[in-house]
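In this view, the complex is presented without one of its protein chains, the others remaining in place.
Letters A, B and C mark the chains as written, and numbering starts fresh at 1 in each.
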Amino acid sequence: MVRVTVWGENVHERTEEHVRAIYPDGMHAAIAAGLDEVLGGAVQVRTATLQEPEHGLTATVLDDTDVLTWWGHAAHDEVDDVVVERVQDAVLGGMGLLVLHSGHYAKIFRRLLGTSCSLRWRNEGERELVWTVDPAHPIAAGVPHPIVIEAQEMYGEHFDIPAPDELVFVSSFSGGEVFRGGCCFHRGRGRIFYFSPGDQDYPVYHHPAVRRVLANAVLWAAPGAGGHGGAADSPNAPRGWFEA
Amino acid sequence: MVRVTVWGENVHERTEEHVRAIYPDGMHAAIAAGLDEVLGGAVQVRTATLQEPEHGLTATVLDDTDVLTWWGHAAHDEVDDVVVERVQDAVLGGMGLLVLHSGHYAKIFRRLLGTSCSLRWRNEGERELVWTVDPAHPIAAGVPHPIVIEAQEMYGEHFDIPAPDELVFVSSFSGGEVFRGGCCFHRGRGRIFYFSPGDQDYPVYHHPAVRRVLANAVLWAAPGAGGHGGAADSPNAPRGWFEA
Amino acid sequence: MVRVTVWGENVHERTEEHVRAIYPDGMHAAIAAGLDEVLGGAVQVRTATLQEPEHGLTATVLDDTDVLTWWGHAAHDEVDDVVVERVQDAVLGGMGLLVLHSGHYAKIFRRLLGTSCSLRWRNEGERELVWTVDPAHPIAAGVPHPIVIEAQEMYGEHFDIPAPDELVFVSSFSGGEVFRGGCCFHRGRGRIFYFSPGDQDYPVYHHPAVRRVLANAVLWAAPGAGGHGGAADSPNAPRGWFEA
Partner (left out) sequence: MVRVTVWGENVHERTEEHVRAIYPDGMHAAIAAGLDEVLGGAVQVRTATLQEPEHGLTATVLDDTDVLTWWGHAAHDEVDDVVVERVQDAVLGGMGLLVLHSGHYAKIFRRLLGTSCSLRWRNEGERELVWTVDPAHPIAAGVPHPIVIEAQEMYGEHFDIPAPDELVFVSSFSGGEVFRGGCCFHRGRGRIFYFSPGDQDYPVYHHPAVRRVLANAVLWAAPGAGGHGGAADSPNAPRGWFEA
């Protein structure tokens, strides 16, 4: 049973009618529903939002979370640095993290990657095609090639990220741009997956193939047994300290 | 149930008494027993050797194999190129492959990697320490840090391989050398793991931690569901050929 | 002074009039002229073709070559395995290699990479846009973003290669496909660059930005000083063999 916390900024949904029309209970609710739909009893999903105390991400919640998903856009700056640091520590300790769409500019993503995470964009409802470039990757399992998303915001290169540890998907847009929109990173003991499809203006989180990708990514990012050797705080190691 | 075929060159064991003393039924038998011991009912293990027709690696056997392990040393040249090509095709199609110790010079390994796979060596029974450099990797699960192997052949850098897709273990030896002895490669849809501990002159395949590594690697290398997008033979793709 | 050998299969140019109209002296001549044009006195360029004895790639020629470029399509099978092995050894020893367009299926490329190197394709003269995804890479220096190629054969994913050590360019096509068309690989001491634009049916090798990419790649792939540590044939290493 993978314990998932779906975090939503929850601003557009409350302030813009056309977004509410697509996501009446918020984007986080749609994302959570998608995980439930695809994974059923294999996951236990809860949601948390910016507006809750500590943004709903207390130490207790994080301790109880295997994989956290993150959607933000309008209010990145309102996320408390204390919470960001807490999430970073959790990821380095092994919690999985899915960063979605405009979350590329979230404090947590920039802090984990170290780069500006900037990109090019255009919001004209273009068709996005999401191509699998690593067909044996578990996140690509059962995903159409390509995923066809009729209307999306364009995200284009250059995307200022470190070279991904695994590149799974590359998108093209009607206007001709390309984007490395499905990227895996390993940081500390944690697995991070960035997935670009998913703007508030389009019903992308109702798209079955997008739901499938997110479900696959949750399973991929969930912490496994792992091995010895991690050291949180640079211990002095006398000769023969060897761990059994 | 992961179907494993343990392939052994089976020359030293038949021609050298001190090897037979350590591996009375051959190294392949010890490797197979180790997988059974650790994984029990999760695997179905059979063995095959150089001396069998088609080296025991007929198309039928490979079709029925999820993960193949390969140990060779004295007779790399006697492996039929037809079988090598068959194994390569199977790996590219998704079969996992574990290449062990002196298998670094096996035709199949060099063909999949494209480099000379040369290294430095010295056989003086030195202590090898196997350190985990990627503690969250599933192949490192439950593995001591370091693995202490009292007596081993030294393998040292430079090891002429492509940069591994994932580097899991690095060894040191009493004489001071280091070696990237636990390396993952992805080729086609297949996963390849090279693990250096394991000479015919030492009882390395009876070592519980080595057995644990091999068992972990079998589970890691077993083919998963995977996605669309693989194309064996460069098909012409008319506009709108998109796969569902 | 970088010594370049431009190798051309030289079949289409001799047998198809519309190709000869674009490349009257052969594609290899156009590629060589492009390198001269961009790099002037910094390179010394010669050409070699399939039809010459040993395909023009004698041991003497390779010894005298810093970077080899390879274009082939119709006659991959006619390339002698002895020559392929000689080129492979030269690359592992440090010679740079540029593999162009349909060269993805050349014996030398498949042998160095170990995978099928298959892809999807469609020849309808579509517009190709070549996007830089690694803007600090020397091969991208002075290259427009994107390169606009009015008419090209489409090459699309999945491209069955190992994950590139460095991914520099990704293309999109009018039909919507994407392709990892600018990929760096390191094998042995050699640097390999694959660049997909360049079909015989289109004047791609006259395109100034394509010429710039190839010139940059020649400079990037040329062997540098390098360090110790390479070992061609697995020497026995007594204690204290250390190199100065």
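Here is the rule we go by: a residue touches a chain if its C-beta (ideal position, glycine included) is under 8 Å from a C-beta of that chain, and two chains touch if they have at least 3 such contacts.
Keep in mind that this is a model prediction, so the values were computed, not measured.
Visitor: What shown chains come into contact with the chain that's not displayed?
Guide: A, B, C
Visitor: Given that one chain is not shown, which residue among A:E16, A:E52, A:D160 or A:D201 touches it?
Guide: A:D160
Visitor: Could you tell which one of A:L112, A:I139, A:V168 or A:C183 touches the chain left off the display?
Guide: Candidates A:L112, A:I139, A:V168 or A:C183; residue touching the omitted chain: A:L112.
Visitor: What residue numbers in chain A mark contact with the hidden partner chain?
Guide: Residues of chain A in touch with the missing chain: 88, 92, 105, 111-116, 118-122, 124, 154, 156-158, 160, 162-163, 165, 175, 177, 185-188, 229-239, 241.
Visitor: What residue numbers in chain C mark contact with the hidden partner chain?
Guide: 94, 131-146, 148, 186, 188-191, 223-230, 242-244
Visitor: Since one chain isn't shown, list which residues of chain B touch it in the complete complex.
Guide: 127, 129, 131-135, 145-146, 156-159, 163, 166-167, 170-172, 176-178, 180
Just so it is clear, only the chains that are shown with their structure count from here on.
Visitor: Since chain B and chain C are copies that touch, just let me know if over half of their interface numbering is common to both, same, or not, different.
Guide: Homomeric contact, same residues on both sides for the most part.
Visitor: For chain B and chain C, what's the span in angstrom between their mean Cα positions?
Guide: 32
Visitor: Just the number, please: Cα centre separation of chain A and chain C in whole Å.
Guide: Computed from C-alpha means, the inter-chain centre distance equals 37 Å.
Visitor: In chain B, what residues contact two or more other chains?
Guide: Touching at least two other chains: 186, 188, 229-230.
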